[in-house]
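Provided herewith is a single structure, encoded as structure tokens, for subsequent inquiry.
Heads up, one of the protein chains got dropped from this complex, but the rest are sitting where they should.
This part shows chain A:
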Amino acid sequence: MADQKKKKLTLVQQEYQELAKKHEPPRPLLSNFTRAFLVGGVICLIGQALQEMFIHYFHFTEKTAGNPTVAVLIFISALLTGIGLYDRIGQWAGAGTSVPVTGFANSIASAAIDHRSEGLVLGVGGNMFKLAGSVILFGVGAAFLIGLIKTLIKMGG
């Protein structure tokens, strides 16, 4: 795809792109990776602690404890997004905060808060899934295809 884009550019533009690429600061890979790993790991650790808590103190089974755990994580993440803290952590941690389910909640909450001034229906309602929409679309698309294939195989066999 990158080659297709290049063909449309004039010679001067191509030269400029190459020049810009040369001066682009290299991404600090090692520290980015370490941060993502540590923060992502800690969020999962918190999730595990919540899950154990629900199993031991509220008599959930290992299977049913997943739902309240996710709900609590999402609540914490939405609250942190509201007071502006989640995005500050996210700038430091990169994918460490966006890959866990808390990042999904953050993308919904932050889009809702940012577009509040445009009104409840057009602003909050219309923009809430701006970022999370693609995750839901491709998740549902993939799950539908896989579910369909597996079901058809089972029916045939």
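The rule is simple: contacts are C-beta pairs under 8 Å (C-beta built on N, C-alpha and C of every residue); 3 or more make two chains touch, one makes a residue touch a chain; residues count from 1.
Convention: contacts and distances are computed from a predicted model.
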Protein name as given in UniProt for the chain not displayed, "ABC transporter ATP-binding protein", "Stage V sporulation protein AE", "Cytochrome c-type biogenesis protein CcmE" or "Hydrogenase-4 component E":
"Stage V sporulation protein AE"
If the hidden chain were put back, which residues of chain A would touch it?
27, 29, 32-33, 35-45, 47-51, 66-71, 73-75, 78-79, 81-84, 87, 94-96, 98-105, 108-109, 111-117, 124, 128, 131-132, 134-144, 146-152, 155
